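Every protein chain except one is present and positioned as in the full complex.
And now, subunit A:
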Amino acid sequence: MEGAGESLRDTELRLGLPGTDAPEKPALTVTRGGKRALPEDNEEAYAKSSKSSSAEEQGEGDLCGQEPPAAKAQVVGWPPIRSYRKNSLHARKVEGEAAGLYVKVSMDGAPYLRKIDLKVYKGYKELREALDDMFKCFSLGEFPRKEGCSGSEYAITYEDKDGDLMLVGDVPWEMFISSCRRLRIMKGSEARGLGSRH
């Protein structure tokens, strides 16, 4: 079975200069290691047979221009990165991406709470914009744009993993999302104590 594909190709009559074969991805049609994973095979089989070439074929040919395939077939031991390194990068990602990081958001005076996923925001600015959007229906005024909130009506605070009430914006974003347990939008009058940074 191995040689058949190749020799047939050799005897094919073609027009055109050598080396200008249509991109038929020859490597994918020649069997490799005697184990050719067919496109219909499920991903489990891929993982065992250590081949992702067919998945590519399917991915590039059929799904060109559409959403990229949800999960590329994972080949055992590929890419060649030490487990130690994979685990340490993957652990960080998993910490980050596992099921999102949903926290409750309450606002003083609002009749009900909301829930947001902190993972989707890249930083404080986006978070403030999202909260603004979410709570503006309660027409409760502008949100503080800068860190510290001297002068504005509301302050965004959060409860950290020690149970303390903290002002949002002091610590690096990554640190914030790992320690934030819930958010609370406080009326300015109560928040004044937290806000003073001078």
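The working rule: a contact is a pair of C-beta atoms (placed from the backbone, for glycine too) under 8 Å apart; a residue touches a chain by one contact, two chains touch by 3 or more; residues count from 1.
Here, contacts and distances are computed from a predicted model.
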From "Autophagy-related protein 13", "Hemoglobin embryonic subunit alpha-like", "F-box domain-containing protein" or "PRLD1 protein", the hidden chain's UniProt protein name: "F-box domain-containing protein"
Residues from subunit A at the interface with the omitted partner, ascending: 2-3, 6, 19, 23, 25, 27-28, 30-35, 49-53, 56, 68-69, 71-72, 74-86, 88-90, 92-93, 170-175
